[in-house]
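The complex appears here minus one protein chain, its other protein chains still in place.
Entry: subunit A
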Amino acid sequence: MRIQAIIKRIIRQFLRDKRSIALMMIAPLLVMTLLWLVLDIEDYTPAIAVTDIPEPMQGALEEQGATILEVDAHRAGTLLENDDADAYLSFENNQPELTMEGSKPTATSAVQNAVSSAVKQLNPNAPDLDVSFLHGSSDLNLFDNTGSVLIGFFVFFFVFIIGGVSFLRERTQGTLERLLATPLRRWEIVIGYLLGFGIFIIIQSIIIAAFSIYVLDIYMAGSFVSVLLMAFLLAMTALSLGTLLSAYAKNEFQMIQFIPIIIVPQVFFSGVFPIESVEWISAIGQIMPLTYGAEALKEIMIRGGGLAEVSGDIGVLIGFSAAFIILNIIALKRHRTL
């Protein structure tokens, strides 16, 4: 009954705080949309400056979708210098020579692709390679690839902040002490908080996942419910971590200071950047909750895995939450020994 009272109170309070609702429900959508605009780009069309190249070669390059600019050697240099062309292809003594502009990795690889495909096309003896995909497809772009991880990240980030700050405010405005002056048990406060915010977390998870999958059309091979479950588990971990850490912050500002220390590093190790090759770096990721949530989301969304495939990650996230909850109940002893 006491837990129920806390849940009711949190819901009432949160519903009156329109800005926090917006931060939790709408801000992630905005950020996901911006990311989509930045990352979900069509194939880059390389601009290649050429001088005296063989007719078939030029034709093949154009077929590969490259823009061809026929210029002399001097003009080509200026074009590269001013970033108006991505590469310069010339034939010296029948020997092709390719100069890259080189400052943009996407442009460089687009030029490389176009040129090597064109060369292959001109050489009838080259074997025709049939490429098929076990997971994903050839148009799996950067947004599809990192989006699954980023869904996890935003859920984690916003819940951490909102949950942490509300629990902190309970302390700074004196109500935590007032609560502890009643016969309320310490665990009842912690569980009440988790359940009260849990309702908003479920709504948030549904909104973010549905928006990413159905509106932004992120690549999705698995089941929607599995994605929801993972987002929810990740958010619960964030909530229990946020409320635990708020015990070690004196005010809201100090709570914000946890972001660069606790939140940002988790992004680096969660699979947005390729780190699989260095074992000891991956090992650091193993102590971070987001790593497991992101791994599971990737498995479900890109590889089409079911809950059985991610049961290990589910177990670890539940373990993290349980540990944070118990630590939080113990941390409350600072305010009341009983």
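The definition used in the following text is that a contact is a pair of C-beta atoms (placed from the backbone, for glycine too) under 8 Å apart; a residue touches a chain by one contact, two chains touch by 3 or more; residues count from 1.
Here is the rule we go by: contacts and distances are computed from a predicted model.
Visitor: Tell me the UniProt protein name of the chain this structure doesn't show, selecting from "YbdD/YjiX family protein", "ABC-2 type transport system ATP-binding protein", "Carbon starvation CstA family protein" or "Integral membrane protein".
Guide: "ABC-2 type transport system ATP-binding protein"
Visitor: In the full complex, which of A:Pro105, A:Pro183, A:Pro260 or A:Pro274 touches the chain missing from this view?
Guide: Final answer for the missing-chain contact: A:Pro183.
Visitor: Looking at the whole complex, which of A:Thr45, A:Ser116, A:Ser137 or A:Gln173 touches the chain that is not displayed?
Guide: Residue touching the chain left out of view: A:Gln173.
Visitor: Footprint of the hidden chain on subunit A, which residues?
Guide: Touch with the absent chain occurs at residues 1-2, 4-5, 8-9, 12-13, 16-17, 173-175, 177-185, 335-338.
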